[in-house]
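Each chain you see keeps its place in the complex, though not every chain is here.
Chain IDs A, B and C follow the sequence of writing; residue 1 opens each chain.
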Amino acid sequence: MFQIERVKTLIPGFDELVKGGIPKRNIVLLSGGPGTGKSIFAQQFIFNGLKQGERGVLVTLEEHPVQLRRNMLAFGWDVKKFEEENKFAIVDAFTGGVGETAKKEKYVVRSTDDIPELLDVIRQSIKDIGAERIVIDSISTLYLTKPVLARGVLMQLKRVISGLGATAIFVSQVSVTERGFGGPGVEHAVDGIIRLDLDEINGELVRSLIIWKMRGTAHDMHRRPFEITDKGIIVDSKKIVKMRGEFSKILEG
Amino acid sequence: MFQIERVKTLIPGFDELVKGGIPKRNIVLLSGGPGTGKSIFAQQFIFNGLKQGERGVLVTLEEHPVQLRRNMLAFGWDVKKFEEENKFAIVDAFTGGVGETAKKEKYVVRSTDDIPELLDVIRQSIKDIGAERIVIDSISTLYLTKPVLARGVLMQLKRVISGLGATAIFVSQVSVTERGFGGPGVEHAVDGIIRLDLDEINGELVRSLIIWKMRGTAHDMHRRPFEITDKGIIVDSKKIVKMRGEFSKILEG
Amino acid sequence: MFQIERVKTLIPGFDELVKGGIPKRNIVLLSGGPGTGKSIFAQQFIFNGLKQGERGVLVTLEEHPVQLRRNMLAFGWDVKKFEEENKFAIVDAFTGGVGETAKKEKYVVRSTDDIPELLDVIRQSIKDIGAERIVIDSISTLYLTKPVLARGVLMQLKRVISGLGATAIFVSQVSVTERGFGGPGVEHAVDGIIRLDLDEINGELVRSLIIWKMRGTAHDMHRRPFEITDKGIIVDSKKIVKMRGEFSKILEG
């Protein structure tokens, strides 16, 4: 049997949950409600790659590229140098190219309704950079008001990215009350699902994550607490957050 | 790492929940059901700014400007002087310019269906005043019957306001039975979410708030009780309101 | 600080729940399921006003004016004299002017689909009578099959009535299983919400009310039992009806 290649997130406590790293070429859905830390996780994944020489592309659909760089800097993640060395690129699918600062961006998607254009710009940026890690934050934006398109859009992105040999995190925004991961068309089409949660327990907000699926590797089967510190996410891979809900099942010999 | 700038609400007990204040330029969703105190919180945020020299604009979509001034006065918040000194402005997006009293308003939006006009008037008022604090009460009005527009409208407002360097509170009205914050298109696009609640517990109505997310700062992770007094809102930042609901999770070592 | 003007309902046990009366000019939503006593509450509010010289208008959308007078008489509330003295008027938005008895009505709305006509007739009747108290029973009828219109209709009524300085009760019909007050467009637009409930508890029907919001005054924060007697509603402002439901929260020091 062949030896699987893995991409290390280098997020403290996370990689040991997936036997050392995310299997290469996997498209992983990072799903969670508002305030759960999805963007931070994805940016940390990219920056940790850059630090050890793995190039990356981050497609931003929710945040101005300038604000995005500022947000990353707040965690000490300065991407400037990597951008200058062509080891990292931001694909600006937020401004539509409108505004003074937007004119300085290299990769701009005019309209996110134009999926072929989006695919072209992403493909070009990956090739230019030689990117091994891709983040799309968020894919939900692409079909928010047209859920019927979700699977089609996701499949096209998947074809482009895995065709180029890259490993990707697709941020999926769900409503705070939604227990799914972004709809059946999305959940089944990806290679992995990581769920981030923020739950109120006895008047306190608690963060946890669980790996729901990960093709190509065994993975941890527990819900793990994590913190968002000023250096990013730290997962506690030893503790378990237990959920008591509508269903519970027990195993009997 | 840079030092973050903060905007103090000066609402008693609140600022300590966000490490001293809301990070500057943040767009904060203030979400809650009817009767939870959203408008009072937002007006108090504006008036407390005025008192210490921070200028503000309040966009009213639900209440006649005359009635709004009257409501604020009932808490002892007299904005007249600040309006005369061009330190505060009300943008009237309620009357459509119809009626005798409406003719005296300086900033009037003819139709709230005309988003470009709305954006223009808001932009102009912020520039004229030099406003640092903005309240829109409520953004829900803009897409109540057209939820599919919610994210688009919010993104445009966000671009205008953060482009001018202001910090904003967007009031989001949810139904009394709704546990979300205003829909996925809205929840994910803002920088912060403060949820106000009014719950019947054993035959008594109890007020509480919780900060669900706040980009750019650590924040309190507990549900806190608050009161509405004749001087406005007072938060008890020490007590916790515990919720017992469908889900509960526990942490295990 | 100014002294607030109040309108006494004179419903036994109610006014002490709102510090003496409903703040003048408030538009109050009186919300409840079938059989909860909404119409009785509203008629009692009107008649108690008439008895002490405060003039009123009652807009009937659900009941024939003749039947309405009969219903009120069953509680001993004889409006005839007040109608003859032009101190009280019924606006007939029920018959459409069709039928022999309808021809005797002074204020008739031909079609409730014609909101401008409805507004005109209401405005005229309030001016003619010099009405200080208004009841619309029910506003739900106006948008039952077109919920998207709810907020618009309510806002127009609010403008007319508060523009004329009157205080109003808008009856809102909700389904027996609905826990809201009539939809987000309605709940947030009014100045007060009184909820009437009829619940089956251990095989017995129990009546209770709770004041969910009331702008311009502090108000009681408890669920109170009430009875419908042959003299109308009597609220027990001392007892509490405790609800045990899906959610409960507790306060911890």
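Keep in mind that, in the parts below, contacts are C-beta pairs under 8 Å (C-beta built on N, C-alpha and C of every residue); 3 or more make two chains touch, one makes a residue touch a chain.
Everything numeric in this text was worked out from a predicted model, so none of it was measured.
Engineer: Quick one: 3 copies here, how many in the whole complex?
Structural biologist: My count for the entire complex in this file is 6 copies.
One rule holds for everything that comes next: only the chains that are shown with their structure count from here on.
Engineer: Where the centre of all protein Cα atoms falls, which chain's Cα centre is nearest to that point?
Structural biologist: Most central by this criterion: B.
Engineer: Which rotation angle, from 0 to 180°, best lines up the CA atoms of subunit B with subunit C, given as a multiple of 5?
Structural biologist: That rotation is 60 degrees, given to the nearest 5.
Engineer: Rounded to a whole Å, what is the gap between the Cα centroids of subunit A and subunit C?
Structural biologist: Each chain's C-alpha centroid was found; their separation is 52 Å.
Engineer: Multi-chain contacts only, two chains or more: what residues does subunit A have there?
Structural biologist: Only 203 qualify.
Engineer: Which residues of subunit B touch subunit A in the complex?
Structural biologist: My answer: residues 1-2, 4, 148, 151, 159, 162-163, 179-181, 183-185, 187-190, 193, 210, 212-213, 215-216, 218, 221-223, 240-244, 246-253.
Engineer: Any idea which subunit B residues touch subunit C in the complex?
Structural biologist: On the subunit B side, the touching residues are 33-35, 62, 64, 67, 71, 73-74, 76, 99, 138, 140-141, 144-145, 173-178, 198-206, 208, 223, 225, 228, 230, 238-246.
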